[in-house]
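Our next item is chain A:
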Amino acid sequence: MSDFESRGQRFVALCMLGILLFNYPVLALFNVPGSVFGIPVLYAYIFIAWVALIALMAMVAESHGRDRH
Partner candidate 1 sequence: MRKKILVADDEPNIVVALEYLLQRAGYEVHIARDGDEALRQVEAHVPDLVLLDVMMPLRSGYEVSRCIRERSDWRHIKIVMLSAKGRDAEVNKGMEAGADLYVTKPFSTRELVEKINGLLAS
Partner candidate 2 sequence: MLHGSVIIFTSFAYLGLLFAIAYFADQRADAGRPVIASPYIYSLSLAVYATAWTFYGSVGRAASDGVGFLPIYIGPTLMIALWWVVMRKILRISKQNRITSLADFIASRYGKSALLGGLVTVIAVIGILPYISLQLKAISTSYSILVQYPEIVMPAQLDAEPIRQDTALWVAMILAAFTIAFGTRNLDAAEHHQGMVAAIAFESTVKLLAFLAVGIFVTYGVYDGFGDVFARAAAVPKLHRMMTPLDGVAGGYASWAWLTILSMMAIMFLPRQFQVTVIENLDEKHLNKAIWLFPVYMLAINVFVLPIAFGGLLRFPDGSVDGDTFVLTLPMAEKQELLALLVFIGGLSAATGMVIVETIALSTMVCNDLVMPVLLRLRGLRLNERPDLTRLLLGIRRGAIVLILLLGYLYFKLAGEAYALVSIGLISFAAVAQFAPVVLGGIFWKGGTRAGALCGLLGGFAVWLYTLLLPALARSGWLPIGLLEHGPFGIELLKPLELFGLSGLDQITHAMIWSMLANVGAYVGVSLAVSPSADEHRQASLFVDVFRQTGEAEGARFWRGTASAPDLFNLLARFQGVASADGAFREYAAGKGRRWPDDGLSADAELVHHVEVQLAGAIGSASARVMVASVVKEEALNIDEVREILDEASQVVVYSHRLKQKSHELEAATAELRAANERLKELDRMKDDFVSTVTHELRTPLTSIRAFTQILLEDPEIELEQRKKFLGIITKESERLTRLINQVLDVSKIESGKAEWRAASVDMKEVISDTVTAMSQVFQERHIEVEVRTPDRVSVVSADVDRIIQVMLNLLSNAVKFCEPGKGRIAIVLSEQAGGLRVDVRDNGPGIDPEDQAVIFDKFRQVGDTLTDKPHGSGLGLHISGKIVEHFGGRLWVESSRGRGACFSFTLPTGAGL
């Protein structure tokens, strides 16, 4: 069961990370004029952070592969 618990903890940590990334004050850091590859900074940041978060979730979800019940 410890595998289950540790995976749960990793997911909770990812959720925390997400809440941190997508809220004040981190968002405010990117709410500035300018652009990245032609895309306004804030929009670029949100989408990049989003992709990264999903990638991490995929890694945790698939990391142990098989389920034991």
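Everything that follows uses one rule, which is that contacts are C-beta pairs under 8 Å (C-beta built on N, C-alpha and C of every residue); 3 or more make two chains touch, one makes a residue touch a chain; residues count from 1.
How these were chosen: all candidates are chains of the complex that A comes from, given by their letters.
None of these values were measured; they are calculated from a predicted model.
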- Query: All of 1 or 2 belong to the same complex as chain A; which of them touches it?
  - Reply: 2
- Message: Could you list, by residue number, the parts of chain A that touch candidate 2 in their complex?
- Response: 7-8, 11-12, 14-15, 18-19, 22-24, 27-28, 31-33, 35, 37-43, 46-47, 50-51, 53-54, 57-58, 61-62, 67, 69
